[in-house]
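Only one protein chain is missing; all other protein chains are in place.
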Amino acid sequence: MSLPAIMIEPVVRAALLEDLGRAGDITTDAVVPSDARVETELVARQAGVVAGLDFALTAFRLIDPAIVVTVDRPDGTRLSPRDRIAVISGPARGILTAERTALNFLCHLSGIASATRGITEAIAGTHAQVCCTRKTIPGLRFAQKYAVRVGGGSNHRFGLDDAVLIKDNHVAIAGGVREAIARARAHVGHLVKIELEVDTLEQLAEAMQLRVDAVLLDNMGPDLLREAVAIVDGRAITEASGRIRPDTAPAIAASGVDLLSVGWLTHSATVLDIGLDFVG
Amino acid sequence: MSLPAIMIEPVVRAALLEDLGRAGDITTDAVVPSDARVETELVARQAGVVAGLDFALTAFRLIDPAIVVTVDRPDGTRLSPRDRIAVISGPARGILTAERTALNFLCHLSGIASATRGITEAIAGTHAQVCCTRKTIPGLRFAQKYAVRVGGGSNHRFGLDDAVLIKDNHVAIAGGVREAIARARAHVGHLVKIELEVDTLEQLAEAMQLRVDAVLLDNMGPDLLREAVAIVDGRAITEASGRIRPDTAPAIAASGVDLLSVGWLTHSATVLDIGLDFVG
Amino acid sequence: MSLPAIMIEPVVRAALLEDLGRAGDITTDAVVPSDARVETELVARQAGVVAGLDFALTAFRLIDPAIVVTVDRPDGTRLSPRDRIAVISGPARGILTAERTALNFLCHLSGIASATRGITEAIAGTHAQVCCTRKTIPGLRFAQKYAVRVGGGSNHRFGLDDAVLIKDNHVAIAGGVREAIARARAHVGHLVKIELEVDTLEQLAEAMQLRVDAVLLDNMGPDLLREAVAIVDGRAITEASGRIRPDTAPAIAASGVDLLSVGWLTHSATVLDIGLDFVG
Amino acid sequence: MSLPAIMIEPVVRAALLEDLGRAGDITTDAVVPSDARVETELVARQAGVVAGLDFALTAFRLIDPAIVVTVDRPDGTRLSPRDRIAVISGPARGILTAERTALNFLCHLSGIASATRGITEAIAGTHAQVCCTRKTIPGLRFAQKYAVRVGGGSNHRFGLDDAVLIKDNHVAIAGGVREAIARARAHVGHLVKIELEVDTLEQLAEAMQLRVDAVLLDNMGPDLLREAVAIVDGRAITEASGRIRPDTAPAIAASGVDLLSVGWLTHSATVLDIGLDFVG
Amino acid sequence: MSLPAIMIEPVVRAALLEDLGRAGDITTDAVVPSDARVETELVARQAGVVAGLDFALTAFRLIDPAIVVTVDRPDGTRLSPRDRIAVISGPARGILTAERTALNFLCHLSGIASATRGITEAIAGTHAQVCCTRKTIPGLRFAQKYAVRVGGGSNHRFGLDDAVLIKDNHVAIAGGVREAIARARAHVGHLVKIELEVDTLEQLAEAMQLRVDAVLLDNMGPDLLREAVAIVDGRAITEASGRIRPDTAPAIAASGVDLLSVGWLTHSATVLDIGLDFVG
Partner (left out) sequence: MSLPAIMIEPVVRAALLEDLGRAGDITTDAVVPSDARVETELVARQAGVVAGLDFALTAFRLIDPAIVVTVDRPDGTRLSPRDRIAVISGPARGILTAERTALNFLCHLSGIASATRGITEAIAGTHAQVCCTRKTIPGLRFAQKYAVRVGGGSNHRFGLDDAVLIKDNHVAIAGGVREAIARARAHVGHLVKIELEVDTLEQLAEAMQLRVDAVLLDNMGPDLLREAVAIVDGRAITEASGRIRPDTAPAIAASGVDLLSVGWLTHSATVLDIGLDFVG
């Protein structure tokens, strides 16, 4: 799994320039001779799943094309503590200058992939799949959603434009579920799916008469979800939502829903601790 | 405390365009009449400190200048659950379209400010202050560091260029602490401070003979830190570093160091839950 | 129907700067006094449908906010020759400088809307709807697809990322229709539809066993299309494709397909002739 | 004939990103193995003139530098149906992902070159040359004007800043031809030419006393143009303008004017049909 | 004389961001209360010509739209020491933050205008006019050339694309003046002028048989220039070039040439000293 370099480079370039500021790496330029060479390793300091290696390697390459990289464990690999992910060797200055930017991408995206994998494993044996939301860090949505895929999760909408999601406020303003769905169907193209957020089983029953592609079952407990799944009966995709965490996920997944929508994968991900160790 | 609009607008603009994609908010455009108007409120769902309100309000203003805002609790205000932060009223379409982007900034930055405040309060009564690091989310460093200030923390370097921080690998390549500091001092301007990372008290003693502005005491426990503070004896700023968390912070702060450097404020911040409620 | 200003402004700004170059409008600056004021009208010179008025008005506003605009016929209005679309009045310099850029957007997008309306009317009475393709002018896809909607058409994919379209070459490399669809289904999120291009009725029959959301019936004549529609029998959306023009559209639409995919709406649109007339 | 890569890359990069959106080519990534390789050919499906090959090849190269290209018929070559223009071989994923963007540039620019060549041939034997206008697609003016040159045409102004063109409205506001020309001459540098639009032979006679570099003879028929050319008598460049099409061009050119200004070359160009065929 | 705001804003915005960095104006934010208001004046500290006022005022406006400006002496006004150029009043923070960026533009551009005026006055009474070159500061060419116009000078080419200038190396590679001119004439549009650099009177005589629009007489002394002007005899524009300075300009201008090309106006301009004084 990978993203085209043309999508990765702009954010890495911007991150490097954010760090270099107007004078560059004044410590390294002063202290490290221009001909010093080093061999270093990206090493996991805790267990998890690696994601975003291309972002990290792009940071090194953009700073100095003479830096040489060998990848041991590509995106998606399960990591144990002390696992070597890649060897980075070459000019010491470039490696030191790019180090923090490379790690900022790698630790953040690996953190998301690891969290996704964690929930995915917690609900193994059920029918459900984990998916992310639009609650993302501004500017990094495409990268975060990629990390969710690496971790075995599925992607919900990438933006306001690639699917219809009719929420409670939309319904209230439109004057009802029926009217809201009718307007949506009249406006969007044939390749756009329509999902409806429902808060009660009555709304759900009404929605089922209206042929939507998916229903978002918001803040329902496992019992209510089980009833909802029975009402839908395979006629739409069912998605559970509302502060789902690793500890609550299994019971929710056991209700038979198709998807667990988990905002914190992207808005509150904890980094996976990965370091750059100098060898020899 | 605030940032100039000229710094805020570009990242908010980019975040809105990331969400609008190539077709805009197809749900709202289809379902909500263009003349519908609503009154909404930004409301805290948990206790914390608000930060990033200008980012959120810029999102609404950029989508539709007709949206009117009244702020109840500006950046830095301590929030209790259900506290109203601001009233947002006007065209329903614009408010619905900008909602998620506004909240993504506000919840993320308030999360950082709240975490900063949390540690700051945990170490109240000591001499120490909390500060952040360069372990930030790519593209948002200036905003995250602003949120740290809002939460009562202090900022470490903004990039590789605004202060010298000589780390262990720099020292190793330079061939010693003395040589590394000498090279740094020879290269940088008179308004640039020099900080040295030390791992042992021997290194610290050597550094104290060399007039550095600050020392980063990496991965030392409270007892060792206390000895280090005694060695420095006010001749440099002392900064403790190494996976400091709210539970370990008080003991570290009690050692007498000037600063606690806390990476997770920015790399692993949990959002503060804030919602947009429709009124009436 | 409209697009948010935040999506329109960047392309209009770029177009104005492309025209202003490095010295600005040297003719107007030399010849027209800075205090001259004029009243002008955007007037249709031929029949059609207006689209892109916000792009045109943004050009005037970006050059001089003192220019005042009154709109008579908003986007989607059917125009007869000599119909006045809007009145533009104010500083003569700004109006003359922005004129060509404003008209370039307005005539191009109105041309697309008019062509779309033309085909839509030609197939009135059938079940079919007109839709566009990814054969667009680089940089203007979102604007062109907006114009198609204004003209009464529907939008196919906005890019490679918002729906799956498995074409003949994909099938060939994957080793068959079944394998290609299986791989696609395993990879994409629950809000992404899957469409398959089929060239023969045999492929179509196979595809119907595999639950795809839509089928692209490429280069089939009306009779074959009729058979295809019968085979599909409502289980998927049917889309006819392949050099459909106004004269061939009615027969194709009469076959019962849901959609007519028409590339030339966007890749070879003829402008609608609209001029800026100086009044009095 | 060619443009520097530094001018071509930004628009191709933007077009690719417009197509890749936030998730990239989800069909190809799902269906095509990462190690699949193909050989393909750019093939003309109709007669014309190729233009914009560098734009198309840049699309392939930016997506994957491993894609290898061999050019058979460079820009400016006359094409017959089924002529092979270039061979594109390498990783299947990259070729499929870049295909549409590459063709969008190539078909559009070849369409312009072919139309230009068509009129140029229609007026062969006369003294006149075809030229384009500022009625261009926003964002692509430099590329479209390049295609006009490839097709054997000449370029009129690239923008408002590289030559003076005094139009009827300028004259009206200035209070006369004489005043307008005087003001223009006083303001512009010695390397800037001055052209005047004239609607009548009286205006033309007045202009001839004022030493302009060129006259734009707007909406005059062949007879009037012949008189105009006689009046000018070689003292200025003569340019005919006003909805000139292939069928009306020969008579206009026969009047003896130097240039035929043809807006539809760029504002309403029809694509030249070129396809990407997979070989063997 | 003025430039459209759409051309000015991007460079001023970039300059402000260059100065604000990642933390903004930390001195002013810390020291100056947010409600402090001041009245200030832009005041000339030496004699000269003001240019670039719109750039300076845009800096204040972009930092804080509440800043109010009254202009006393617009671009082109001759300044004596202590002349007030404009009054700037409003929020103290914004004025202090924008001050340096505003002055950097204003002093630089006024320096260019003043230098241009200086030479223009030195050659008053002759036929010649001063013009600039492409020896400009990267990124500011359009602004610098505007300042030359404000100072009473004329603009040579704005870039490589708006006129032909055949230099000695072009001639050498082409194999002679005749061949070079022929190739140029065959390639460029009818609104593009052709200038030839000549080093000797022999070359000049040859060029005069070939109908060029202008000749660049490089590094010739007054006597040689006088002969050259006689040879040209009004058939082309004559331009003298080669380290022309205020002291050497009068003799060169007295030779009868049309233009004096002066690189140092833009590549080595000395700032005009203008300050921002706080009032009462």
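Note that the chains take the letters A, B, C, D and E in the order they are written out, and that residue 1 is the start of every chain.
Criterion: a residue touches a chain if its C-beta (ideal position, glycine included) is under 8 Å from a C-beta of that chain, and two chains touch if they have at least 3 such contacts.
Everything numeric in this text was worked out from a predicted model, so none of it was measured.
Undergrad: If you put the missing chain back into the full complex, which of the shown chains would it touch?
TA: Missing chain, whole complex, touching shown chains: A, B, C, D, E.
Undergrad: So one chain is hidden, and I want to know which residue out of E:Ile6, E:Val50, E:Val148 or E:Val164 touches that hidden chain in the complete assembly.
TA: Result: among the candidates, E:Val164 touches the missing chain.
Undergrad: Which residue among E:Arg78, E:Arg134 or E:Arg235 touches the omitted chain?
TA: Counting the whole complex, the residue in contact with the absent chain is E:Arg134.
Undergrad: Among E:Leu96, E:Ile119 or E:Ala249, exactly one should touch the missing chain; which is it?
TA: Of the listed residues, the one touching the omitted chain is E:Leu96.
Undergrad: Of the residues B:Asp54, B:Asp83, B:Glu239 or B:Asp273, I need the one that contacts the missing chain.
TA: B:Glu239
Undergrad: For chain B, enumerate the residues touching the unshown chain of the complex.
TA: Against the missing chain, chain B presents residues 131, 154-158, 161-163, 189-193, 195, 213-214, 237, 239, 258-259.
Undergrad: Which residue numbers on chain E touch the omitted chain?
TA: Against the left-out chain, chain E lists 11-12, 14-15, 18-33, 36, 38, 92, 96-97, 100-101, 103-105, 107-108, 111, 134-142, 158-162, 164-167, 169-170, 172-174, 180, 183-184, 186-188, 192, 264, 267-271, 278.
Undergrad: Under the stated touch rule, tell me which residues of chain C contact the chain that is not displayed.
TA: These residues of chain C touch the chain that is not shown: 18, 21-22.
Going forward, only the chains that are shown with their structure count from here on.
Undergrad: What chains, if any, are shared contacts of chain A and chain C?
TA: B, D, E
Undergrad: Given that chain C and chain E are copies of one sequence and touch, is their interface built from the same residue numbers on both sides (over half shared) or different ones?
TA: Answer different: the two copies use largely distinct residue numbers here.
Undergrad: Chain B to chain C: how many Å between their CA centres?
TA: So the centre of chain B lies 44 Å away from the centre of chain C.
Undergrad: Whole-Å distance, chain C centre to chain D centre, using C-alpha means?
TA: Each chain's C-alpha centroid was found; their separation is 22 Å.
Undergrad: Roughly how far is chain D from chain E, centre to centre by C-alpha average, rounded to an integer in Å?
TA: Here the centre of chain E sits 32 Å away from the centre of chain D.
Undergrad: Multi-chain contacts only, two chains or more: what residues does chain E have there?
TA: 21-22, 155, 158, 162
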